[in-house]
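With one protein chain withheld, the remaining protein chains of the complex are depicted in position.
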Amino acid sequence: MRRRLRLGMVGGGQGAFIGAVHRIAARLDDRYELVAGAFSSDAARARASAAELHVAPDRAYATWQEMAAQESARPDGVEVVAIVTPNHLHAGPAIAFLEAGIHVICDKPLCHTMEAAEAVARAAAASSARLALTHNYTGYPLVRQARAMVAQGALGKVRVVQVEYAQDWLTEALEETGQKQAAWRTDPARSGAAGSVGDIGTHAFNLAEFVTGLRVESLAAQLTAFVPGRRLDDNAQMLLRFAGGAQGMLWCSQVAPGNENALRLRIFGEAGGLEWAQEQPNLLLHTPFGEPPRMIRRGGAGASAEAAQATRIPSGHPEGYLEAFAQIYRDFADQIAAAPAGQPGVARSAPVPGIEDGLRGMRFIAAAVASSRLGATWVPLG
Amino acid sequence: MRRRLRLGMVGGGQGAFIGAVHRIAARLDDRYELVAGAFSSDAARARASAAELHVAPDRAYATWQEMAAQESARPDGVEVVAIVTPNHLHAGPAIAFLEAGIHVICDKPLCHTMEAAEAVARAAAASSARLALTHNYTGYPLVRQARAMVAQGALGKVRVVQVEYAQDWLTEALEETGQKQAAWRTDPARSGAAGSVGDIGTHAFNLAEFVTGLRVESLAAQLTAFVPGRRLDDNAQMLLRFAGGAQGMLWCSQVAPGNENALRLRIFGEAGGLEWAQEQPNLLLHTPFGEPPRMIRRGGAGASAEAAQATRIPSGHPEGYLEAFAQIYRDFADQIAAAPAGQPGVARSAPVPGIEDGLRGMRFIAAAVASSRLGATWVPLG
Amino acid sequence: MRRRLRLGMVGGGQGAFIGAVHRIAARLDDRYELVAGAFSSDAARARASAAELHVAPDRAYATWQEMAAQESARPDGVEVVAIVTPNHLHAGPAIAFLEAGIHVICDKPLCHTMEAAEAVARAAAASSARLALTHNYTGYPLVRQARAMVAQGALGKVRVVQVEYAQDWLTEALEETGQKQAAWRTDPARSGAAGSVGDIGTHAFNLAEFVTGLRVESLAAQLTAFVPGRRLDDNAQMLLRFAGGAQGMLWCSQVAPGNENALRLRIFGEAGGLEWAQEQPNLLLHTPFGEPPRMIRRGGAGASAEAAQATRIPSGHPEGYLEAFAQIYRDFADQIAAAPAGQPGVARSAPVPGIEDGLRGMRFIAAAVASSRLGATWVPLG
Partner (left out) sequence: MRRRLRLGMVGGGQGAFIGAVHRIAARLDDRYELVAGAFSSDAARARASAAELHVAPDRAYATWQEMAAQESARPDGVEVVAIVTPNHLHAGPAIAFLEAGIHVICDKPLCHTMEAAEAVARAAAASSARLALTHNYTGYPLVRQARAMVAQGALGKVRVVQVEYAQDWLTEALEETGQKQAAWRTDPARSGAAGSVGDIGTHAFNLAEFVTGLRVESLAAQLTAFVPGRRLDDNAQMLLRFAGGAQGMLWCSQVAPGNENALRLRIFGEAGGLEWAQEQPNLLLHTPFGEPPRMIRRGGAGASAEAAQATRIPSGHPEGYLEAFAQIYRDFADQIAAAPAGQPGVARSAPVPGIEDGLRGMRFIAAAVASSRLGATWVPLG
């Protein structure tokens, strides 16, 4: 019997979006039990949120500092903490909990500045605890399969990588209406130097590197804030050069009407291609050169062991975003169970995005911003 | 704060499919806590399952009879029980728990015979407790919206209803390999008089009635067992006549290669049409006559309050089968909270399939089987 | 060098729809030259049409009788005549031209009554000339390929055949506005005993038999005229039984909002399935059981010789309705070239629908109408 891990949460009080997602993800496979939280900087909201979430009043903390101090002192203290605050509030609690030997699940991007990211990395390196970063799209079964297929040579050498992530919710100046999500995501103080690039471009970048196994070496990026008055980019277009010679493009936009969450990856190699789109995640199109395209469906014929490991229900019963998100939680629980903190060498059965992915994402943001400021010239990726 | 309901389960031990689905559904919205179970008729499997599911050993029962007796005697006994056994084992526990005043969530179809179904109906009528039937496809947000749109006249008077549910997993004689799911579903003793018609035809039938708000008055059905040696139908085609003059067709098949879980409903009225398919559940196609078709997406522009009520995450993040299933659980919890057992007159904010739907489904099965035996002549629906 | 055949036309004057289609079809592959016509019963319109079509004034006839008499007497008279009038005006000219030894291309359905159809059949049997019926959907490359795949056993024994043809243009009482196409198609005197069944149901029926190579033995049909005041069916739903045990359904409708010309065929056998839809005719979905579905594209990998024979341009450049229609013309020209009239035994390289298909279509209409009048009971197909 697998014991449930004791989970705490920083952020995610009433009115938040991603906190609720993390909680469902934690609950879905019954591997975590939420027992503590610093849900909000607003004390009343923090208390009310805790009550609603069945968290005992004495473990509903006013601040993450207090939570870190008290929980690490309890024999039944939290074993894992989920950080679901805006970007500028990731590093502080992440470092504190890592230093306390408590595992961290951090929302992406890792931080709002490169400096903060490196501080987290140092804390992680020094800690017996682990850090998982919720690049949740890597939790989709067919994304896992695509990665395995590329690694096994199904496409031959990769030549072309086209990735995009389009949304439309910031087509107008939503941040001026007081909408909370829009407000912090367009605010440099809370979001960092990038808008769409940090919010969704990092997902696209991560997905491309995750699936191809290739590293972006340099990029040329044009970042634009199309909406008058907006302080951070709401659209970005980039050329990418990968180690080994593959060439790519990345487009992310939050001002593309008709697009909701249109993350889409296409990879083409000497021997074939792959295509996957987040809004139809149960389908992977495989196009071996010279043969009819094949529709690989999650759980169906042609689905691999990597996909099966991340699947809960039979083919034809669509799984979605929450299941993929939950996969990160489940795999992290497996990692923790298989490899107690402090034994990082233990083999992992499934890939969980971690500190390295977080640093890559931060370098990507930095390079994109720098390139754009230089007129979209080529900039290496640190 | 909403208290979690104490949940028990009959069936669903190790190796079962639908039991795990029910458990995730119960857990997803944190409205239930699994505390007891009679998970298997095999005692060792029952115990092992309980341990795996964090159920205390003293509440892991060998039989549902024992569970009903003991749980109804405990002050902290289960408030709701989920029945996830094969069809022939629905009626017994359903009646027992209803008689004990414990709410029942029963997998569909309601039973394996009309007589058993009527006995359950009598028990439900006499009980202070409620029964929910997991016609889970009614839990999809856009199915709810489609129902509301029809009711509000968006299509005008309905003329044509085309519904189908195609699978392929029984294309060959899987039951002869010992596969558990195939074995009981093709066995008249455990499944009842129908195969594909009971297993998936009932879902199609329920969906058509649920969304249109119309009742099938009569049908002509040809049921076929295409696989040599198979004892129950694996394919059925039907003409339908609805009260009020609409005409329909229903096709269900488990021998249609390439189809996984292809439940699809199309409705056409004087003023427009609607189309929804389970494998792409986040899209509802609305075709007002004389205008370009509109793609209504869950959570997006054009999504209604009915859809929003059944939605957890923003548009573009796909939801799927588990969320829809969970919706039945969530709405049932709301019903129980809003209208304590014994006060059936309290308004329901969302439709939860219940005993009436169960009886309709059983009548549908009976009519289809009777029609087919008479050479696919017309038979009224009781 | 292939000589162009001298072509005449009956009907198809200014304002007609299908006449223009026939002319483009004749012209596309440069195998015909339009040299004569009785384009309209209105003399002025007939003359004007001829002038517009580059037909010499002395070969613009007032009636088809006159045209048959004079053209058969000319040494350079027409070799082939296309009949593109409403249904009730097919038999007369068809018989006259066949008796004159002139090949006939007749629009479908063959006639408006069974008696007329049989008279045409007798004339065809007695004539040295041939008759082609423009069941134009059989001209699509991937329909040809589907037929070949079934014949070659790619699906194993066929079990299930689902065919449908949905339109929406008669959702309202268009015939009351004076619209010419609607007027004759809803008029029993000009269309025959069936409306949608004759107009589009025959196409669906023909396609199902053409591709499967199976014959419908009996059917149960409910025909409905949903629009108040309409004299012929605008919607029909049918159960089908094929020789050899396959079971099918056919739905045709002209009152299904959102559907333009949605002819779609699905076939399922012991070993796999096929799906083709007229509105995306360059794709054939092949679903071998137990393998990922394969997207066969016209001209692409997996396309067969039968498809290639009916293809003009490389894959990815979409072909459509006109090319498929032209294929009937091209194949008929090949037949005439390869097998001079009077030598019917010569092998055909491609299937051209002819008198037998015409008679099958008429029997289908008769059986559907008879079944519906008897309350949708089973009726054999003559």
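Just so it is clear, A, B and C label the chains in written order, and each chain counts residues from 1 on its own.
One rule holds for everything that comes next: a residue touches a chain if its C-beta (ideal position, glycine included) is under 8 Å from a C-beta of that chain, and two chains touch if they have at least 3 such contacts.
On a predicted model such as this, the values are computed, not experimentally measured, just so you know.
Trainee: One chain is left out of this view; which of B:A151, B:A301 or B:A337 touches it in the full complex?
Mentor: With B:A151, B:A301 or B:A337 as choices, the missing chain is touched by B:A301.
Trainee: Among A:T212, A:N235, A:N261 or A:T311, choose the residue that contacts the chain missing from this document, as touch is defined above.
Mentor: A:N235
Trainee: Looking at the whole complex, which of C:S40, C:N87, C:T134 or C:Q167 touches the chain that is not displayed?
Mentor: Touches the omitted chain: C:Q167.
Trainee: May I ask which residue of A:G37, A:P109 or A:G248 touches the chain that does not appear here?
Mentor: Reading the full complex, the residue touching the unseen chain is A:G248.
Trainee: Using the document's contact rule, name the residues of chain B that touch the chain not shown here.
Mentor: So the residues of chain B touching the missing chain come out as 286, 290-297, 300-302.
Trainee: Extract the touching residues of chain A with respect to the undisplayed chain.
Mentor: Touching the missing chain: residues 155, 159-160, 162, 164, 168, 171-172, 220, 222, 224, 226, 235, 237-239, 241, 247-249, 251, 253, 255-259, 266, 268-273, 275, 285, 287-289, 293, 375-378.
Trainee: On chain C, where is the contact patch with the chain that was removed from view?
Mentor: Looking at chain C, the ones touching the missing chain are residues 1-2, 4, 17, 20-21, 23-24, 27-30, 51-54, 167, 259-262, 278-282, 297, 299-300, 312-323.
Going forward, only the chains that are shown with their structure count from here on.
Trainee: In terms of CA centres, which chain lies closest to the overall middle?
Mentor: B
Trainee: Could you give the separation in Å between the centres of chain A and chain C, each centre being the mean of its C-alpha atoms?
Mentor: Each chain reduced to its C-alpha mean, chain A and chain C end up 55 Å apart.
Trainee: Distance-wise, how many Å sit between the C-alpha centres of chain B and chain C, to the nearest whole number?
Mentor: It comes to 43 Å between the two C-alpha centres.
Trainee: Averaging only over C-alpha atoms, locate the centres of chain A and chain B and give their separation in whole Å.
Mentor: 35
Trainee: Show the residues in chain A shared as contacts by 2 or more other chains, in ascending order.
Mentor: 297, 300
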